[in-house]
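Excluded from the complex is one protein chain; the other protein chains are retained at their positions.
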Amino acid sequence: MSNGRSAVVVIDMINTYEHGDADLLLPSVEKALPAMGRLIHRAREHGVPVIYVNDNFGQWRSHHGEILESALAGARADLVEPLRPDGDSLFVVKARHSIFFETPLAYLLSQLDIDHITLCGQVTEQCVLYSALDAHIRHLQITVPEDAVAHIHADLAEAALKMMRTNMGATIQHSDAIQF
Amino acid sequence: MSNGRSAVVVIDMINTYEHGDADLLLPSVEKALPAMGRLIHRAREHGVPVIYVNDNFGQWRSHHGEILESALAGARADLVEPLRPDGDSLFVVKARHSIFFETPLAYLLSQLDIDHITLCGQVTEQCVLYSALDAHIRHLQITVPEDAVAHIHADLAEAALKMMRTNMGATIQHSDAIQF
Amino acid sequence: MSNGRSAVVVIDMINTYEHGDADLLLPSVEKALPAMGRLIHRAREHGVPVIYVNDNFGQWRSHHGEILESALAGARADLVEPLRPDGDSLFVVKARHSIFFETPLAYLLSQLDIDHITLCGQVTEQCVLYSALDAHIRHLQITVPEDAVAHIHADLAEAALKMMRTNMGATIQHSDAIQF
Partner (left out) sequence: MSNGRSAVVVIDMINTYEHGDADLLLPSVEKALPAMGRLIHRAREHGVPVIYVNDNFGQWRSHHGEILESALAGARADLVEPLRPDGDSLFVVKARHSIFFETPLAYLLSQLDIDHITLCGQVTEQCVLYSALDAHIRHLQITVPEDAVAHIHADLAEAALKMMRTNMGATIQHSDAIQF
């Protein structure tokens, strides 16, 4: 699908779901979780790097692995456990919405010669959209599996997917159709 | 010394010392270590944030706390243990020389309303110098305790301290003279 | 509307309209142009900085003032002339969609103590949306006058305005209701 290498990026799925919009978000996460799991599993089988880029929720002590521990100790560990990073997973901490904003992700991708990223996770019309834009602005190719991203507002999520396809050249497709 | 808040930044001291210049660097680290330890101790006593900004040595799995574990398991754990982050320490991972390059440090400092940073650690004429520049370019005030930074080349370190004082407005002083 | 200062940012209106989507875009630009003109005029009267942030269209010779000259020499100079920068206008060149991506805008705003920007120009669902996101991520307050932004796709523009209001805390209002 691209000349360089590909990676799967998992956005904000290491989560305690304690924020304000969780009620709107959770049904969509529950629905998309199996597709995310299958996608990550297939990526690992094919040796495609899986990069977790995750909000630090104001925790700046990444030497503690606090983010993952907090999420696994939370009320919705059932949504975290199936997507748990393994020993080969890469992990980048972000402080704000976009996976690229003041993070080393662009540098990491260039070091790994990756020019195509598949974005799964949440929230379609927020962090996924913003990250797709920041990828497009950096000339990276983008795939978004529409069944492996979760939303808060269905209408905005639909518009976000259309924006990514129309204005960012993203491939929007079913997760099982993605070939590694 | 400044109107906003102050922080102590500890650069690259979580280290396995397995790189090429370790032979030149180690005597200087051994000499500066006690001053670094006293400075960090006093900062903690005064409630001044201590922020470790550390090379990831190509390890991108910050959910594992690998960086600290590797250093504590290495041959020179004796140089790491005395400066070990505590439960309140902040920790930011960097991939390249400067503490600001593709890291969230600038964002973290602005969130904490910090406009003055005291830089200790290594290497005076490399990461410390580069980080001081990137702090100066962002209009942050800088203090460098000359006895709490370690160098590889003594002549370049001396020039680096002079550059920081002359061209970046940094205060260069003995660590014990720094008041919090 | 905010505690700090405010500025009006004019996005991509110095334009030759020679790109592929011009046919879809032009009717919306023609309709929004008078509101943009009134907004810029009122800002100037009130001493509110007007900052043009404009694509360089691959021209990297900003010593020539080529961007403005090209646009004024083009077939649609009638859409440029009414919004022409005056002697007090600020001008920042951008290479990609967002007004913040690899530009000095964030630095300029911080130097001018501006924490609130009013975005007008084009394209609502592209550069305006992306710029609003990058402003929000930097904790800037945002106002978007819905009659002073131009779109290519009406449905995506409507979704973009809703995203800015719902997810970025932007004030969406009629341009004449904006008070300086």
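Here are some notes:
To keep things simple, chains are lettered A, B and C as they appear, and every chain counts its residues starting from 1.
Operating definition for what follows: a contact is a pair of C-beta atoms (placed from the backbone, for glycine too) under 8 Å apart; a residue touches a chain by one contact, two chains touch by 3 or more.
In this text the structure is predicted, and so the values were computed from the model without any measurement.
All shown chains touched by the missing chain in the whole complex, by label: B, C. In the complete complex, the hidden chain is touched by one of C:22, C:77 or C:92, namely C:92. Touching the omitted chain from subunit C are residues 14, 51-52, 60-65, 67-68, 85, 87, 89-96, 102-104, 106-108. On the side of subunit B, touch with the chain left out of the figure occurs at residues 96-98, 101, 125-126, 129-130, 133, 136-137, 153, 155-156, 159-160, 162-163, 166-167.
Keep in mind that, in the parts below, only the chains that are shown with their structure count from here on.
If you take subunit A and subunit C together, no chain is in touch with both. Once the centre of each chain is set as its mean CA position, subunit A and subunit B turn out to be 32 Å apart.
Annotation for subunit B: no residues touch 2 or more other chains.
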